[in-house]
Structure formats: C-alpha cells, structure tokens
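With one protein chain held back, the other chains of the complex are shown just where they sit.
All chains are identified by letter, namely A and B, in their written order; residue positions are counted from 1 within each chain.
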Amino acid sequence: LSDAPVITFLSDYGLADGFAGVCHGVIATVCRGARVIDITHGVPSGDVRAGALILRGALPYTPVGVHLAVVDPGVGGARAAVAARVGDGRVLVGPDNGLLWPAAQQSGGVIEAVEIGQSPFRLEPVSATFHGRDIFAPVAAHLACGAPLQNAGDPYEAERLIRLELPSPRFELGALVAHAVYIDRFGNIQLDASAEDGERAGLNLGQPVLVAGLHVARYARSFGDVAPGDFLLYEDSARMLAIAVNQGNAGDRLGLAADDEVRIEPS
Amino acid sequence: LSDAPVITFLSDYGLADGFAGVCHGVIATVCRGARVIDITHGVPSGDVRAGALILRGALPYTPVGVHLAVVDPGVGGARAAVAARVGDGRVLVGPDNGLLWPAAQQSGGVIEAVEIGQSPFRLEPVSATFHGRDIFAPVAAHLACGAPLQNAGDPYEAERLIRLELPSPRFELGALVAHAVYIDRFGNIQLDASAEDGERAGLNLGQPVLVAGLHVARYARSFGDVAPGDFLLYEDSARMLAIAVNQGNAGDRLGLAADDEVRIEPS
Partner (left out) sequence: LSDAPVITFLSDYGLADGFAGVCHGVIATVCRGARVIDITHGVPSGDVRAGALILRGALPYTPVGVHLAVVDPGVGGARAAVAARVGDGRVLVGPDNGLLWPAAQQSGGVIEAVEIGQSPFRLEPVSATFHGRDIFAPVAAHLACGAPLQNAGDPYEAERLIRLELPSPRFELGALVAHAVYIDRFGNIQLDASAEDGERAGLNLGQPVLVAGLHVARYARSFGDVAPGDFLLYEDSARMLAIAVNQGNAGDRLGLAADDEVRIEPS
C-alpha cells in the first residue's frame, strides 16, 4: 500500500449523479491497487478555467502520479483527448481544451504527449457524451498500473496543446488593477496579482487600502486581523492577493464574477 | 491491494451530515482491507427509483464485489432488509423496497438471498432509524471480507424480492411517447426509450425532431452537433435516448419531472 500508484481526479461531474462514482469503478476494475484522490468534482459545469486553476493549485500538494481531469464541454466534438507527461514526472490525462495547460506549465512543461481518442485502453463502445468513463478513466488507470505512455495512444506534439489565456493585472497611477480569478465557497476572491504586485502599487501590509473605489479594507495577514464583517486584503494560500470579509462573504458583498476588474489603491 | 475486496456504496444520505462517513467507519472497522467506492450519496431523499436507476447504470462499470445501497424511506417499518447474490457473482445489500431490483435483473437475477434484519453481523443496539450504520454496512463489510452469504441472515426466497415498476414508452401514429426517467445535474433528461424505439417511430440520426409538440431538436450524436442553446435528442451513455440543450439545461427549459410524458416525432 505504501507504494500504491496514485491517481488524482478532478471534474465538473458533481456528486449528485453517479458520474464520478462510475469513473472510480472503471479505475478499480482496471487497476485495483491505485489510490484515487478526489481533488474536487464541484467545478462549475463546463468551466474549464476554474478547473484549470484548481488543478494547478492542488498538484504541488499531491504525490507524483497520474492526474485525471475532466471538464469537457466539447465532449464528442473535435477537441483532442490527451495524456501528457510533464517535467516533474506527473502524467496529466484529460481533454485538450486548456484544462491541463496551467498545471503542465507549472510542472515543468510537457515532455511527451499522446492523443488517446482511439486509445487501445478505452472502453468499447465509446459513448459520445461520457468520455470520462470510456476514455479518460481507463487510460489513467492503465497508466497508473504501469503501461508506457506511448502505448496509450498516438504521438501528439507538445506544441499542439491548447493554451489557457489568463488575465493579468495592470498598474495605473497609484493603483493596482487586478481581476477576480476565482471565488471559493467562503466568498474569498482570489486576484491575479501577487504580494509583489501589491508592493509595486504602494500597498503595505498593515495599512488600509481602498477596494473598487468604495470599500476600505485592511491589508492584513489573516481574517482575525480585522473585525467581523470587515474587508481585508491578504496573501492567500496560493500566494496570491485575495479579498475577503472576516466571517462574511466578499464575493456576495462586492457582486464580483470571474474576470471582473478590481481596483486596489492605498487609502 | 491489487486483490482487495470491493464494496460500492450508494445512498440518499447526502454529504452534509456524517451519515455516509459513519457507514465508511463501520466498514473499515469490520473489514479494514476493503476498497470502498462511493457511487453517489446524492440520490434525492427517499427516491427509491432514482437510486435504483443510478445503481443499475453504475454496476457494469464496477468490479464484482459487494454492492451496498441504502435509500430507505421505510426504515424501521415492515420492509425486509436483504443481501442477495446475483447471476454474475455480485452481492447486493440493502432494503427490499425495489431499490435493488433493476440492478439484480441486469446482473442475471437473484440466485440466493437472505433476510438480514436480525443478522448476527449487525451492530447492537440497532437503532430504529439508521439501518445503514447498524445493519447494512456491517453486513456488507463482513461479506466483503469473506463471510458466506448464508451466515448473514435467514433464507429469503428470491421470488419475494420487491420489483420496481418502470414506465415504458408507447408508439402513436408517427410519434414516440416516452417518459422522463432521470434528470441529471446538467439537466439532461433520460427517456425510457432506446435508439431502436426511436427508429421504429421514424426518427433518424441527423434529422430534426419535434419534442413535446413545441421544441425543434436535432437528433444528433453529441452536444457539439448543435449550436449553444439548441435542443438535441441523442443516445446517452446508458444507451438510452435523452434530451439535452447544448451548454444549457433541458430539464429547466422543458419543466419536466420524472415520469412525465414526452412526445417525440419527426419534424
């Protein structure tokens, strides 16, 4: 057990239906000994970017293994299905729609990839709508149990992998203009700016800042540094700047959605 | 690990409380080595039929093992609690209220069953309201770790098992009148009709069809074959006809509930 192969699994299948469970069943059928770690199945339906960001954030904290990710609004269409070995030895498996890109970049870039749409490991007959079950899970399981990557499909040039465009912050006179990148269940808003970006814009830890021209927040270390109900700006666990309300929901309070601009300036 | 016994687990316990987790704890206490696969715990509360359909759909994709299923609105009442070995070697464990029936039929029918309400494997004292913890999980775990079925309870004639009545489609002049059987989290509506039924009603892949007398849908292979927001009819991953909206929610758009009739005709 202590050297069981690891498969991590992320999807937008939710847990209300049996989709994720069926994929677990397929994995256990092919590679009984694999240890499967669910990162989340709660990615908003079809939201490739949210899935890509969660995957990228989680991977450094999981053992090197096979990393199955399925957020696949184009299932059954022209998008490729891929398995890709990256620089640190991980193998990513999923649709080639940008979902795997940020994680692959962070892990040293793609070393070798194969197209698995016609993989000998897939389950026949392949449905047109559930490639998680029929293609991605069985390929991931065979790879976890030791099958060589090149046996999983046809060679696929690393350069062909679809990139994911992410917004980036900009600097205006005395202000950092960042974007809401991801809002979690607590309503905490992750920005596309780092603490270094904040420093460049004149934001200092412990000082008040003005958020969206309206809300005074304290640039603090953690929630408890401000009163309940108050806003704070902080460096979150992914080492990015984020906005929160102590014991409250900043996403609701600010009415922000992904990609919305957020202006932050010294107050 | 590679020959660990498998227990699959489906229920309507949800994941907000500790019910499913407690059953996992009981299983691990009795049979530490079992690998437990959660099919789903999101069956709508008390919806035996939805649970039965998800169970039937998932089982062919899981290893042969012990299959624990608990959707049990009659807990503490007169319904029997059973463990049943079926034709393909699986053992199903749960309340005898129809939940197990479709899966049992699909797996070759019940070969041998026992009533486990007084099982020597149950946890004492047995509560009146949580038989998942006190009866079903410990019985499943003992069976997974090798206990013979007949040791789990008293003989129960296979013919006594409660059947589950499911609707069936009918054919009218130039139309297929099917029923909404299951609506998943994406709003995709599974019907009780197969592609062969559709053919018999004159529906042809690639052609437009009229759904519910109102909506034009394309009979397509997959979502991407129609524009975003458009309806499609397709053969789903369970090989049944289904209605969806590409990047939308057909269940919401049509306002359908389980068992509602859906008329489909060539357009």
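FYI, contacts are C-beta pairs under 8 Å (C-beta built on N, C-alpha and C of every residue); 3 or more make two chains touch, one makes a residue touch a chain.
No experiment lies behind these values; they were computed from the predicted model shown.
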| item | value |
| --- | --- |
| Candidate in contact with the missing chain, chosen from A:Gly57, A:Pro73 or A:Gly251 | A:Gly57 |
| Residue among B:Val75, B:Ala140, B:Leu164 or B:Leu232 touching the omitted chain | B:Val75 |
| Residue touching the undisplayed chain, where the options are A:Thr8, A:Thr29 or A:Ser119 | A:Thr8 |
| Residues of subunit B in contact with the chain not shown | 1, 4, 13-22, 24-26, 28-29, 32-33, 45-46, 73-78, 127-130, 133-134 |
| Residues of subunit A (touch criterion as defined above) contacting the omitted chain | 1-4, 6, 8, 10, 15, 35, 37-42, 54-55, 57-58, 61-63, 184-186, 221-225, 234-237, 239, 247 |
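In this text, only the chains that are shown with their structure count from here on.
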| item | value |
| --- | --- |
| Inter-chain centre distance, subunit A versus subunit B - centres from mean C-alpha coordinates, in Å | 31 |
